Structure formats: C-alpha cells, structure tokens
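Other chains dropped; remaining ones untouched in position.
As written, the chain order gives the labels A and B, with residue 1 at the start of each chain.
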Amino acid sequence: MLPEQGHLLRIFIGESDKHEGKPLYEWIVKKAKESGLAGSTVLRGIEGFGAKSRIHSAKILDLSTDLPIIIEIVDELEKIENFLPIIDEAIPEGLATVEKVHVRFYRSKQK
Amino acid sequence: MLPEQGHLLRIFIGESDKHEGKPLYEWIVKKAKESGLAGSTVLRGIEGFGAKSRIHSAKILDLSTDLPIIIEIVDELEKIENFLPIIDEAIPEGLATVEKVHVRFYRSKQK
C-alpha cells in the first residue's frame, strides 16, 4: 500500500556509469527492489548533458556515447529517505530530486 | 487553452497490459483524446518493476518481457478528475499520481 501523499524520487545518471561490475541503473533498481520500494522505472534519454557537461546524443555513432538515464521511484517519503543513503556512495556524478505527488491509485493483482 | 495552474497525471502500467484487444496504453491515449484532454505522451522504460514485482529489462531476450510504460497527461485538475473514473476499471495493476505544475505556455498552430 502507498499513502495518498507520496513522493517521487528521480535520479539522473549516465547509461555508462557502473557499480559493482554492472550498470549503475541496474544496481539501483536491484537495491530499490531489495529495499521493498513500491516500484521503479528506468527511462533512457536520446540526448542530454549534465554534470559531465559534454552533450551526448544517440545520433552520433560514438562508442563513448553516454546517454542520460532517469530512474523514477514513487513511495512514501520515509522509505525514500531511507533509500537515499544506501545508493549515495555509488553515484559519483548525477542529480537526485524529490517532489510531492498525490497517489490516486496503486494496485496489484495478487498471485 | 490551459490555465496557468495545471496538473500532471502520470499513469505507470506495463507494456503488455491489454484492454479491449489493444495495448492498454493505446486505449488510454485514445480515451484521453476522446475526452478532450490537452495532450498525452507515452514513455517506455528500459527496465523497472512495480506492482507485479519482477524486474523487467529490455536487455533480456525474453518474449514475456513487460517493460514499464508511463503515460503523462497535463491539463486542469477538473478534467483530470473527470478522466480518472473513465480509465479506472481498465487498469487492474498500476500506479497513478497527480502533481501540480505551472503551465508556462501551451500553444498550437491553427490549421
């Protein structure tokens, strides 16, 4: 269950970032699941720039291309606050934002 | 026209969810258009987990892969409130959030 007053955590990193030998975004999703968060979604951008400052684009055939990744997690604030320190040290470069959202429904079929 | 104080509805479902014989996200976009909402955008994630709990990834060559979908709709709160009951029963699993946004411009070329 999620309370009506939820929070959205968004983490902006690069697709080529790694942690413990795997893509950082996969590692964060795994940690989110282990931490019992309600869900997570990984979006890949087609272009962008951030802390590293160079513009990366999916259109340039460049093996060094590092496309932007956004990981989105919706849960109650306390769970998000507990989660941030778990992933903090794994993210040398990036941005994390938190904003309030109203949860209108959260439902799952029980199996 | 959109008022300056708008709301953003975000619906998190799975790509393989169906309704009335078509992908659920296509059905929701169709209903949003029929309902006169100002616009909608469908984003497909490359990985994620949610109500169904398994982690899905675009990297695994698995026909059962069910990638996360986010549908975003910006409009005034009243229109979003009227729209939610229309789609509610079609979504057995998923998450919907609403948040306030300031609309800075909304413009279209008249044809």
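FYI, contacts are C-beta pairs under 8 Å (C-beta built on N, C-alpha and C of every residue); 3 or more make two chains touch, one makes a residue touch a chain.
Owing to the predicted nature of the structure, the values given are computational and were not obtained by experimental measurement.
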Of the identical subunits, 2 are placed here; the whole assembly in this file totals 3
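Basically, only the chains that are shown with their structure count from here on.
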So, in whole Å, the Cα centroid of chain A is separated from that of chain B by 19
As the complex stands, chain A meets chain B at residues 2, 6, 8, 25-26, 29-30, 32-33, 38-44, 72, 74, 99-109
The residues of chain B that touch chain A in their complex are 9-10, 12, 43, 45-53, 55, 57, 68, 70, 84, 88, 91-99
